[in-house]
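Of the protein chains in this complex, one is absent; all others appear in place.
In this document, chain identifiers A and B correspond to the written order of the chains, with residue numbering beginning at 1 in each.
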């Protein structure tokens, strides 16, 4: 029992990180209907910026987190501006292939620049464990929960309480109508990339902290899994991304703990195929059909 | 009828000329052993690119799992030819791989081909990864160490013949009623359906032909390089093939063939540059999408029949 609870805690911490990344996927998809394949790479860059900030500037976790989020946000905005905006009227297959190209470029650019080696993430804090009877929770896990919850609440506030949030929701429903209402669609899309990328950057730092290692290819699999989480929860739906992230994190942890750890990635892809088969709109999604 | 005969004749002549050029180049020492590896890689890549173009360019469904199906062919052939190291084993391996990928593609295609473009992309990526992970964990495939000591049965002229056959199958498919039905799905699913076209069926046929040819390419890969490991068939490989299709022009078989030859040669000369090479490809991919999304050839084809007419016209006009 206690070991099961322990796994739940571990699954939840991994899941919160997936949720942070999944939010970016879901927001971008919601607003421009593009799977931003490069999102996993933004997450990787976030981890590296966090690493560099701590390593070379000798600052604590929170400044590193903020710097990483800012850098990621900037990168996200630049990618959108340079690679995606010119393609907004093109077919989705064109935009998707471009996104794959961007992802490839960033990943291999980093390999070329910093080398393919795995680096250990600097330990900014002593990782004490707090024993709570049934299970124990580490300080890093508490930080992951804390950061994720704060960021998700902040996101909800931005989306539901601010003027920009209202504009985002308007653009995601009908970009043309939103434009006619005087909303600057380009600004809103940039803002969405900024928000989503900042969250991914935070996720990157947290993953560095959690697993202790970072490398230039670290963005690929978590990026895919976070995307699957977004699909599982219902793509385009913010609470869906959180739910999906948590579920994927829990599943993966349970497979490692009670099954075959070599199958942890395969299981997530099987979930994807199953959800697409049974309920392609996701757990919280509604089905829609193209207007004729 | 005579027009058709001429078109067939042009086909045969082009295929024979290609064969003769390569043969002469090898005999005269122009193509060395080292270059022969590149030649083989190009031939295998043509099989892969033409097959993927049927899925991506003709039926309009983005598949990111092509390398997974290549792996099915490679491993099936690898396992069979290690037990039967002769041409019979090779043929059996090819057929077995085609059969296996056909079944996998069918089972996977039923749920995934219902999905709209970008979901399908992720689902096929997932399938490719599942295949790779399965190979990594099975005993019969020898896990991460892969299969070594596969007999060298593939030669460039077998590969050449198969390439010609695959191009013929693909071109004949595209220029037939089922092919037109498939293209109509790419153009407008709802209109296609309203004309009585079963869109699931034709997406599936294109997907099956594409994945089966990938499997054949895998069979040649295994029996030429003699060593196969799961990491040769990862997502990166799928993207390599996609780049050929995109550069050549989605929907143009001619474009895929040219892009496979061009990138094969480029790879040969950039082989020592590692990630720099991938960076160049990534930039090329982005630039093509931004400035010429239709690729080198767009949807145009060099057709045997047209080639002949064009020559004739050229003469009469001049």
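We adopt the following convention: a contact is a pair of C-beta atoms (placed from the backbone, for glycine too) under 8 Å apart; a residue touches a chain by one contact, two chains touch by 3 or more.
Here, contacts and distances are computed from a predicted model.
Visitor: Refer to UniProt and select, among "Nitrogen regulatory protein P-II", "Amino acid/amide ABC transporter ATP-binding protein 1, HAAT family", "Thiol reductant ABC exporter subunit CydC" or "Glutamyl-tRNA(Gln) amidotransferase subunit A", the name of the complex member that is left out.
Guide: "Amino acid/amide ABC transporter ATP-binding protein 1, HAAT family"
Visitor: Kindly state which of the options B:32, B:86 or B:172 is in contact with the chain not pictured.
Guide: B:172
Visitor: Can you tell me which of B:39, B:67, B:123 or B:197 touches the chain that was removed from the display?
Guide: B:197
Visitor: When the complex is taken as a whole, what residues of subunit B touch the one chain not shown?
Guide: 4, 169, 172-173, 176-181, 183-184, 187-188, 190-199, 205, 299
By our rule, only the chains that are shown with their structure count from here on.
Visitor: How far is the middle of subunit A from the middle of subunit B, if each middle is the mean of its Cα atoms, in Å?
Guide: Here subunit A and subunit B have centroids separated by 34 Å.
Visitor: Any idea which subunit B residues touch subunit A in the complex?
Guide: So the residues of subunit B in touch with subunit A come to 56, 60, 62, 64, 108, 111-112, 114-115, 117-119, 121-123, 125-127, 129-130, 133-134, 136-137, 190, 235, 239, 242, 246, 250, 275-276, 278-279, 281-283, 285-286, 289-290, 293.
Visitor: Note which residues of subunit A are touching subunit B in the complex, please.
Guide: Touching subunit B: residues 33-35, 83, 86-87, 90-98, 100-102, 104-105, 108-109, 111-112, 116, 220, 224, 227-228, 231, 260, 262-263, 265-266, 269-270, 272-273, 276-277, 280, 290, 292 of subunit A.
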